[in-house]
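Just one protein chain is left out here, and the rest sit where they should.
Right, chain A next:
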Amino acid sequence: MVLNLKDVSITFNEGTLDEKKALQHTNLQLEQGDFVTVIGSNGAGKSTLMNVISGSLKPDIGSVIVDDKDVTMLKEFKRSQYIGRVFQDPMAGTAPTMTIEENLAMAYARNKTRTLKSGVTKKRKALFREYLETLHLGLENRLNAKVGMLSGGERQALSLLMATFTEPNILLLDEHTAALDPSRAELITNLTGEVVEKFNLTTLMVTHNMQQALDLGNRLIMMDKGQIILEVSGEEKQALTIEKLLAEFQRIRGEQMANDRAILG
């Protein structure tokens, strides 16, 4: 098992009027090569789930296990040896004042100890060029361009490449196409499918685009109010449509509301 989330809960601002149960007793297991799409309304806890896995948030209770190692207490920067991330904001995943090759060199050092040797060597340059070619954006001819000069779509494609080419154990994508125009978003979506397949990455992808959630991946989970309320995989997922998904959501919510009423009543 690549990822095992055991009974993870997080409450923000506990005991105040703003109390928010962002994750409630969440369990999730990912096998090698699983590609899980995550959907759910605003505030459902999707980003919180990603942050607990990456280590930028520590759970109140529960544990996070990556490749049989308990990493719950491991600092974010240490855990990122195992985890690649692409953020929603195209500005977030790259260093703007540094060049494309320098950014790639930093990503290249992810699962190594950083040394006092030159970061961009001839050999690495050739490698970077090769990887950039797979993006079909012509970035391989602009190795010395500052990343701040790139468009949002180009930056996001570069972020995706940087997060994946060192083959992390887990890839986390949090609405990484949401800030792009439709054609760029489609480009990044396609690239995502390609790299995940190429490196056989275990992936968790949050999206608000239901169609995208259905098209990509072998598993789908739906979250609401800090809980995973629906899990679909394999053939069942392939047979799924947006209508069915919405109907399912209504049904589960209805049941829960009825339950809540029963408890309160």
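To be clear about the criterion, a contact is a pair of C-beta atoms (placed from the backbone, for glycine too) under 8 Å apart; a residue touches a chain by one contact, two chains touch by 3 or more; residues count from 1.
Keep this in mind: contacts and distances are computed from a predicted model.
Asker: The chain that is not shown, which UniProt protein name from "4Fe-4S ferredoxin", "Putative ABC transport system permease protein", "Phenylacetate-CoA oxygenase subunit PaaC" or "L-lactate dehydrogenase complex protein LldG" does it carry?
Answerer: Listed in its UniProt record, the absent chain's protein name reads "Putative ABC transport system permease protein".
Asker: One chain is left out of this view; which of A:K46, A:R85 or A:H176 touches it in the full complex?
Answerer: A:R85
Asker: Using the definition of touch stated at the top, determine which of A:N13, A:T97 or A:S183 touches the missing chain.
Answerer: That would be A:T97, which touches the missing chain.
Asker: Tell me where the left-out chain touches chain A, residue by residue.
Answerer: Against the missing chain, chain A presents residues 54, 76-78, 80-81, 83-85, 87, 91-98, 102, 105-107, 109-112, 114-120, 162-163.
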